[in-house]
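In this view, the complex is presented without one of its protein chains, the others remaining in place.
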Amino acid sequence: MQSSNLPTIFSITESEIDLNNLVAQITLTSTGAAAIFTGMVRGVTSRGDEHETEYLEYEAYIPMAEEKMKQVADEIREKWPVIEGIAIVQRIGKLYPKTPTVLIACTAAHRDTGVFDAARYGIDRLKEIVPVWKKEVGPNGEEWIEGDYIPKAGE
Amino acid sequence: MQSSNLPTIFSITESEIDLNNLVAQITLTSTGAAAIFTGMVRGVTSRGDEHETEYLEYEAYIPMAEEKMKQVADEIREKWPVIEGIAIVQRIGKLYPKTPTVLIACTAAHRDTGVFDAARYGIDRLKEIVPVWKKEVGPNGEEWIEGDYIPKAGE
Amino acid sequence: MAVNLVMYIMNKIKLLFFATIRDRAGVKSLELDIPAEMTVKDLKDKLSTDYPGLKDSMKSVLVAINHEYAFDEAIVPQDAEIGMFPPVSGG
Partner (left out) sequence: MAVNLVMYIMNKIKLLFFATIRDRAGVKSLELDIPAEMTVKDLKDKLSTDYPGLKDSMKSVLVAINHEYAFDEAIVPQDAEIGMFPPVSGG
């Protein structure tokens, strides 16, 4: 696969995430499979500290976030060279329950090429190295959510 | 999870597959993650017998296909009881390269719940037991694609 | 006597053909009167004899009775809807 000609989309946006449009943008004539992950705001969380969420307020260090998204895409292509298209989108701003906040989509010729693993890897890495934060606002006030990953040199 | 109240969508359709709408329909207030698979018509296939495709013509044994889709959803819920919503859609008719033909989407509270495996299982099972067939039309004429799975008693 | 009575009851079934099987049958569906207590195997044999174009297909055909996969030993129930088709290839 000549990765220079392959579609790679990464963006931080305040607009709605349009799955149809994003998948279409990373579909080539040789594409037969797309694995897509989307995350959405939970209004009710029952695992761990049970609580309700009124909304999340996302912010990003935009130019660095876009560079790190590109890095995640590069890592995916290195690990799964058969991947054809990659889309990585993080929505920011004030987002209410049930709203999709993030999308990772990977396409390939066939579904048994690692395309599911690639999408899974993408969302895991996004949550490790892409500088985006969210503040949770609920009935008991507001609180910044902090991740727990400490990037290593070269990441 | 009380599976009787959880959204399960299955359909055979001649209309465009709308990912945004389908994911929204299986998103609950407790949902934080969706894993989605879509398959699309390849215009060019290079694995195995290299060839080009002008279009695929899909047909289904509709009432049985819908029952088997429901069975796939039931199997998913049995294997991954934390799955919240499930959508299984097969588009039929004459479909051209790059067009999404099938969708499997599963939602859950978190991404580490097996939601990716559930979607993968769903598309694998659909291709085994849901009575849908496709005829490939290309520059060298037309040919029915045949699967190779023989269902066992009780499937 | 009950046993003799059963033997005279005929079973009106509906056959539906799909994909390659339909192409070879030349029709999408067929209504058929078959003897009661016929097995799937008997039905396939009967179709092989009555419709020579289907003979090869009957060796590997998948059969569904009332939307559930069925196998050679199964008895075809009264008024069954029988689907006949090759291995599926959706997705």
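First chain written, first letter: the chains are A, B and C, and each begins at residue 1.
One rule holds in what follows: a contact is a pair of C-beta atoms (placed from the backbone, for glycine too) under 8 Å apart; a residue touches a chain by one contact, two chains touch by 3 or more.
In this text the structure is predicted, and so the values were computed from the model without any measurement.
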Visible chains that the absent chain touches, using the contact criterion stated earlier: A
- line: Omitted-chain footprint on subunit A covers residues 39, 58-61, 63-65, 67-68, 90, 101-102, 123, 126-135, 144-153, 155
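To be clear about the criterion, only the chains that are shown with their structure count from here on.
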- prompt: For subunit B and subunit C, what's the span in angstrom between their mean Cα positions?
  reply: 28
Query: If you average the CA atoms of subunit A and of subunit B, how many Å lie between those two points?
result: 23
- prompt: How big is the gap, in whole Å, between where the Cα atoms of subunit A centre and where those of subunit C centre?
  reply: 50
- prompt: Where does subunit A touch two or more other chains at once, residue-wise?
  reply: none
Field: Junction residues of subunit C - those touching two or more other chains
entry: none
